[in-house]
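Shown here: the complex without one of its protein chains, the others still in place.
We just call them A and B in the order they show up, numbering each chain from 1.
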Amino acid sequence: MSGKYSRREILGHAARGTVLLGLGGTAAVLATKAHKTYAWVIDAEKCVNSKLGVLGVDVCELCASECVITMSAVRAVNEFSQCGRCYICPAYYKITSAVGPDGLPSEKVCPTDAIQRKAIGWIDPDDPANNFYDYTIDERLCNGCGRCVMECKEPAGLSSIRLEVRHNVCLDCNRCSIAQVCPEEAYDRREPVTT
Amino acid sequence: MSSVEYRRSGSMRANARFTEELRGIAIGSDDRILAVGDSRVVVLDPSGERVREWSSSLPGYCVAQDLDGRVWVGEFEQVEIFDEKGTLLETFKDPERLGLVTAIGLTRENIFLADAGARWIHRYDRQGEFLNHIGAQHRKGGFHIPNGAVDFVIAGDGILHVANPGMHRVERYKPDGEYLGYFGRFDGQDPEGFPGCCNPTNLALDREGRVVVTEKASPRVKLYGEDGKLLQVLADEGFDLHAKNMDLAVDSSGRIYVADNVTFEIHIFAPVTAEGQR
Partner (left out) sequence: MRVLADSRVPLCAGRWRLGFLVFLFLVFCVAPQVVAQQIDYSRQAEVAPDEETIGEGYVTPEVQHPRSRSARRQLFDVALLALALALAAWLALKKRSRVGLVWLTVGCLAYFGFFREGCICPIGSIQNVTLALFDQAYAVPYFVIAIFILPLIAALFWGRVFCSGVCALGAIQELFCLKPLRVPPRIDRALGWLKWIYLAVAIYYAVLPAVDRDFVICRYDPFVGLFRFTGQAWLLILGAAFLVAGVFIGRPYCRWLCPYGALLSVCSRYAWRSFSITPDRELDCGLCADACPYGAIEERRAVRTSCFACGRCYRSCPVHRVEDSGGAAPNPNAGLPSVDRVAR
């Protein structure tokens, strides 16, 4: 053995350097587009609960039951600008239930009671039916079962409620357990809307 | 109380004419049926044969024919008036006031136009001068119409019967806007009530002056007496489940026509008395 660096050592350094360069190059290439986020997104036009033209089917609750997270990453959201603000909302009340003494249905649709109903705007002091009501879904309570989505679907409602993946909660699994069983293949991995 | 009931007696298909929407029907002269949708006006005779057809400049939402035979078609921010042959006579506009016209009522002295944008009914005289609103004084915010259409009908005594679907009521007004009362309530189980978020959607008066209404989700045609008592459910099936805002028309022999806006069929209900078919 002669010299400060043996040939093997140099070869070793060279090999290490090459591999390091390879890894670094890969990382650099990936980093150029790493600012984009990709997440699992539900296409509301394919989801059977909100898909127009499909009536009389049972509500699909797979988004609630299949997610690997205990309280599903999916939740329902009401697009307020498209909501009818009705006095009797078919997604809030179970409209086939018996009517109570106040003229409103006695049962509600949401199993976790996540929807809040609030009178808005000018409130008629004499006639509560003459008011508009906002329906807000509490994200902390919603488990993504989709019943309200199905009830709001046209023509019974205005189809303003849809299911959405909360991608700040979603683990972004490579094989989304819901996506695999979704009967309408409504799941897709693409850049979600965050605004 | 009249014992006239109704039995389904077939339908006529208007689908050969319409491709997107069938929005309004009315009875014209000689019991002909006028149907509007897309941007077309179609005239059918009672057997379903097409008599005439012409285009309007905008999609039509409602139609009516006055005693002079002129055909009024309600559209967005205007009403087009045609003669019987389909020639455009005039276009009635009222900028700043008139929105989407979804129902037209014509009497000897007045023109009533239901406005889905403003959510109440405008009353004009025959010269086109605005007289008053109906629904604006009594209801702040107007009628509750999540379905996007106001429908009304004028009874023989001049009282307007207006469907207020969001409140599950049929309301009555005098032509000057005075509120007279209502009948109807929400009920998802009892057929006498109006189910869902917003029913009834459309209404008409049969030959005996009783109120016939159509509903959506699920589509139904029902007959009520003046006191709001349910007299008959004419049909609760046979319509496309997505049908909404099904317009009604009643001809001189009492036949009721109901337009299915999805399948473009016009269903016919013929009156029968207790003794048998007339």
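Just so we're on the same page, a contact is a pair of C-beta atoms (placed from the backbone, for glycine too) under 8 Å apart; a residue touches a chain by one contact, two chains touch by 3 or more.
If you're wondering where the values come from, they're calculated on a predicted model, not measured in any experiment.
Among A:A64, A:L158 or A:I178, only A:L158 touches the chain that is left out of the view.
Across the entire complex, the residue among B:G28, B:G74, B:G105 or B:P146 in touch with the chain not shown is B:P146.
From the options B:R119, B:H133, B:R220 or B:R255, the residue with contact to the chain not on display is B:R119. Within the complete assembly, residues 15, 20, 119, 140-142, 145-148, 240, 242, 262-263 of chain B touch the chain that is not shown.
Counting the whole complex, the residues of chain A in touch with the unshown chain are 12, 15-16, 19-20, 23, 26-27, 29-31, 33-39, 52-53, 68, 77-85, 120-123, 132, 134, 136, 139, 154, 158-160, 164-169, 171-175, 189, 192-195.
In the analysis below, only the chains that are shown with their structure count from here on.
Centre-to-centre, using mean CA coordinates, chain A is 41 Å away from chain B. Against chain B, the residues of chain A that register as touching in their complex are 53, 55-56, 84-90, 94-99, 103-105, 121-122, 124, 129-130, 132, 154-158.
Put simply, chain B touches chain A in their complex at residues 139-141, 144, 146, 166-168, 185-190, 193, 195-198, 216-217, 241-244.
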